[in-house]
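For this view, one protein chain was removed and the others were kept in their places.
Chain IDs A, B and C follow the sequence of writing; residue 1 opens each chain.
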Amino acid sequence: MTIYEVITVILLLVGCFFFLAGTLGVLRFPDLFSRLHALTKADNLGLGFIAAGMALHIASPWAAVKIFFIWFFTLLASSTSCYLIARFQREQDQPGKGKEDRE
Amino acid sequence: MEAYQIYSLTSAVLFAIGIGGVFASKHFIKKIIATIIMGGGVFLAFVSFAERDALNFADPVPHALVITGIVVAVASGAFALALARRIYQLTGEESFNNEK
Amino acid sequence: MDVVFIIVSIFLLLNIALGLFRIWRGPTVADRLLTTQLFGTTGMAVLLVLAGYLQELTLLNVAITFNVLAILLVIGLFQVWKTRKERSDDNI
Partner (left out) sequence: MSILIDGLLAILAIYLALQSLLAPRLSQSVFLFFAFGLALALAWVRLGAVDVAITEAAIAAGFLGVLFLDALRDFSSTISEKHNNTEAIQSSASRKKIKTFLLPRLAFGVGLGLFLLISLEAIWQIPQGGGLTAAAESMLPESGVEHPVTAVLLNFRAYDTWLEIGVILLGLLAIFVTGGIKIYTKPDVVAKDPLLRQVILFFTPVLFLFGAFLLYIGKSGPGGAFQAAVLWGAIGILLHLGGKPVFAMIPRWVGQLVLIMGLGFFLLMGFVFMSGGATLFEYPKAYAGTLILIVETLAAISIAAALTAIYANLNQMKEEPKENESAN
């Protein structure tokens, strides 16, 4: 096992940890905004770590550029949708209280 | 058990789910989704047999057919959506109400 | 090395499966949307890991396609909400 492989495995495990944290946050956090927080931050960080690990493993510059762009686009899309979801929820909550538990 | 066997069994289950959904669900959109799931089952069967018949590479003919099939599914799905929305606009119905 | 990749991808798929609870439970529409976001990010990670495992660089193109088109969904979503709000029908 070379040093690169060790680093790859460590990066992957860290990424997995953040994904687990994100999922647990989505499942356990009490309200929408904290869930959004858990999801869009922890998961994207986890994806970043996994992307770094895979870029190291694949070890081709062209692939590394592509992987970086994958991460970057995911960041863009998920931050935009996070903003939209949060704003939507806030606008919904403003007019009256107690709408959160509507089923 | 090979990977393609798992997927070919899955394809049969998906097709059955789709066909059940077409008959059992009432809302138009769900019916459309059910047809697309049915199509997905068929495509999965094709691709899994392509994997079975692979030599140096997987059999390209089913792959090409599946790509064509997906396009056709998109066109028909879009048309079905247009019809459903038009019916909703004109009558306010969201499903076929034959019982009444 | 391969075992690590397999374990990681299984772990990520299990993450997706766990996230399904939230789609089911809700309680608000926004929660469900957010969970689809989770699927997207996790699916991307699975694709990356599989690309390394199978040594198939073309999988990166699949991931980029997903990514680039995700923005379309986001904007489509925005339009849905706007129209719903105009009709004062805030429950998607």
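To be clear about the criterion, contacts are C-beta pairs under 8 Å (C-beta built on N, C-alpha and C of every residue); 3 or more make two chains touch, one makes a residue touch a chain.
Here the structure is a predicted model, which is why all the values come from computation and not from measurement.
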Exercise for review: Indicate each shown chain that the hidden chain touches within the full complex.
Suggested key: A, B, C
Check your understanding: On chain C, what residues meet the omitted chain?
Key -> 2-3, 6, 9-10, 13-14, 16-17, 20, 23-24, 29, 32-33, 35-36, 39-40, 43, 46-47, 50, 53, 56, 58-59, 61-62, 64-66, 68-80, 82-84, 89, 91-92
Practice item. Spell out the interface residues on chain B facing the chain that's missing from view. Key: 1, 3-21, 23-30, 33-34, 36-37, 40, 43-45, 47-68, 70-72, 74-79, 81-86, 88-90, 94-95, 99
**Study point:** Touching residues (missing chain, whole complex) on chain A
**Key:** 73, 76, 80, 83
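Assume only the chains that are shown with their structure count from here on.
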Review point. If each chain is a node and each touching pair an edge, is that a line, ring, star, complete or other?
Key: other
Revision key, fill the gap. Taking each chain's centre as the mean of its CA atoms, chain A sits from chain B at a distance in Å of 31
Review point. Roughly how far is chain A from chain C, going centre to centre by Cα mean, in whole Å?
Key: 10
**Study point:** chain C, residues touching no fewer than two other chains
**Key:** none
**Study point:** Sites on chain C touched by chain A in the complex
**Key:** 1, 4-5, 8, 11-12, 15, 18-19, 21-22, 26-28, 30-31, 33-35, 37-38, 40-42, 44-45, 48-49, 51-52, 55, 57, 60-61, 63-64, 67-68, 70-71, 74, 77-78, 81, 85, 90-91
**Study point:** Partner chain C, residues of chain A touching it in the complex
**Key:** 1, 5, 9, 12-13, 15-16, 19-20, 22-23, 26-27, 32, 35-36, 39-40, 43-44, 46-47, 50-51, 53-54, 57-58, 60, 63, 66-67, 69-70, 73-74, 76-78, 80-82, 84-85, 88-89, 91-92, 100-103
